[in-house]
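Let me give you the structure first, and then I'll get to my questions.
Of the protein chains in this complex, one is absent; all others appear in place.
Presenting subunit A:
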Amino acid sequence: MSTPKNDPLIQVETTCGTLLYELQIIWDEVGETDADRDEMLLELERECLEVYRRKVDQANHCRAQLRRTIADSEAELAAICSAMGERPVHIRQSDQNAGSLKEELSKILPQLEEMKKRKIERRNQFVEVLEQIQKITNEIYGSSVSISSKTVVDETDLSLRKLEELHRQLHELEKEKSDRLKQVQDYLNTLNSLCSVLGMDFMLTVDEIHPSLGDPKGFTSISDDTIEQLATLIKKLLEVKIQRMERLQDLATTMLELWNLMDTPIGEQQMFQNVTRNVAASEHEIIEPNTLSVDFINYVEAEVSRLEQLKSSKMKELVLKKRLELEEICRKTHLLPDSDCAIEDAIEAIESGFADAATILEQIELQIAKVKEEALSRKEILEKVEKWLTACDEECWLEEYNRDENRYNAGKGAHLTLKRAEKARALVNKLPGMVEALASKTMAWEKEREIEFLYDGIRLLSMLEEYTILRKEKEQERRRLRDQKKLQGQLIAEQEALYGSKPSPSKPQSVKKGPRYSTGGASNRRVSLGGAMMTTHKPDSLHPAKATPKTRPSKKNERMQNDHLNHRHDDATVFSAIRRGLDIVDTPVRKHSSTPRASNAIEPESPLLARKPFSPITSAVSAKSNTTNMLEVEDNGEKSHKMHHQNNDLPYATPLKTIPFVDEENRTPKVMPFPCTPSTVSVPMQTAMTPAATPAPIPFAITKPVEEIEQSFEERRLASLLSKTQITTSYALVRVCAS
């Protein structure tokens, strides 16, 4: 008991003493009995005791309360510490008395407060991490767990270890998320390129999978579902791409082949360079946008089909050309082309896809080869036939000419006609022999080959036979006419004797008619022209005189000479004008070669008499008009029709024969009606050019008309060299004219 504390107690005691004293005084005054006084004093003492007891109880209670609080706090502290995984540093050692209870409490409480604060902090950390985990998980595994649902933190374990664990988890999740993001981005890139190559809208495609994928900035779905869908889509598109690529490459290959086949110009090819470039590319090499889009493939497809069409049309053209060539050869060799493979059929077959153009082409080529081969075997006979037909033509002309009573009238070109007639007569005399030779040749041919020799589909032998019959008939007719004329002459003589002379009735008609026929139509003009040249040709070849081939009169002289002598068929007066003064001459060749066929084709259909005005009156016509038996007429007419047509048609059908004369520079002697070897042609040329009188400068003086062998300078030189070394005398004989 310290003094300061005693002080109030003393005061209390004093107060009590004074109070007691006061009470004694009061009591004394009141005069209380001692018993009352004792009782009162006892009561007072009891009451005081009561108060003391109560206060002790209260204090005791308070102490217990305090102790519980401390224990509670300690327990809480311990719990928190354990939850936080920390050693409870401040746990009180029971044996170690740290002082009064209040002290203890005051010590614990701030600790507790501190721990609580830390716990809340920790909890917040947890919540934060957990929320993040939750969020990422949701992103990854889809929104099966609602994002808004409150995260539940396990209050019992808030240790750092746990936190760390959670952090690790979060980290992992974050990594996964970034991985997935990357994957998705990869997928999206792939998808983008695929879409661009395939010509699809990327945004649209992506939106179908997840609307978020299209947005480059914002949130991107990375759920399993999305990734899976993306992968599937990519796989699908890749398949489409490969499929299209193969299609495109197929097309490109076809295109290249077609180009190659048709020599397509580079310019046209350039447009599809981007297609053909990818012919051998593998899938990943094709990255150019739109290369595999449907539109583009359609575009390429269209081009290929266009090329195909072009090719087929070209094939068709080729078939047509070959076919025409075949027909041309057939026509030239007077063979009838196979009717079973006419152009129309072939074209139809190609168009209907029934036959391949290539096989048809092959067939035709085979045929061409066959026909060519046959033509070769027929050539000899055909040449003879040509000659014969030309001769027949001349015969007709001669007949016509003979009928013209005005024929000896001197007029323009009369000398040409005369010459032609002279020549024609010689030719006609040779005709029977010619026919006979031809027939025997043909028979030999037929025997050898055991097929009939057909000339434009008609058997040549029957043609010849008909001709012979016709000729005989004509002869008879002529004889008959002669008799009749004689008779008429007698009659006229008798009439003259009776009534005096009279002009002959037949004369004026024939005078007018005859010449008109011979020069009437354009075709006849051509005939007579050709004939004129043919006749001029003859005297040329008959001329024995000879001069150098290298000298010739200059142009003016030439023309004059032509007018006078008519020796040079070379510069026939009609055509010399064209060439005169031009050093280089353009020569139209065979311009007419296409025309004869047409007229020939029409010919058989036209009635016999339709041709009459433009054709010389042939034996067939006269025979018809003169025969009495109608049946025979029909027969004759028909029989001779073919002949007539053959003969008559010649001027039209064979311009080849006349045209060579038109231009001597480019003529083709093969088809000349008269066999004319170069040497024999050239010899008369020389005579024609230099009349012996003019002493021309002759650079090449060696002209020995005796020799006919053509030799070049080199051959002569060698011969000369040999003769020099061998000293032979044959030299003079060997030296020949250069041409």
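Please note the rule applied: a residue touches a chain if its C-beta (ideal position, glycine included) is under 8 Å from a C-beta of that chain, and two chains touch if they have at least 3 such contacts; residues count from 1.
The rule is short, and it goes like this: contacts and distances are computed from a predicted model.
Novice: Identify the UniProt protein name of the omitted chain, choosing among "ACPS domain-containing protein", "Translation initiation factor eIF2B subunit epsilon", "Sorting nexin-4" or "Mitotic checkpoint protein BUB3".
Specialist: Spelling it out: the chain absent from the display is recorded in UniProt as "Mitotic checkpoint protein BUB3".
Novice: Using the definition of touch stated at the top, determine which of A:E45, A:D72, A:E308 or A:E715 touches the missing chain.
Specialist: Final answer for the missing-chain contact: A:E715.
Novice: Determine and list the subunit A residues touching the chain excluded from the picture.
Specialist: On the subunit A side, contact with the omitted chain comes from 549-554, 557, 581-591, 593, 664-670, 677-678, 681-682, 685, 694, 696-697, 699-702, 710-718, 720-721, 724, 735, 738-739.
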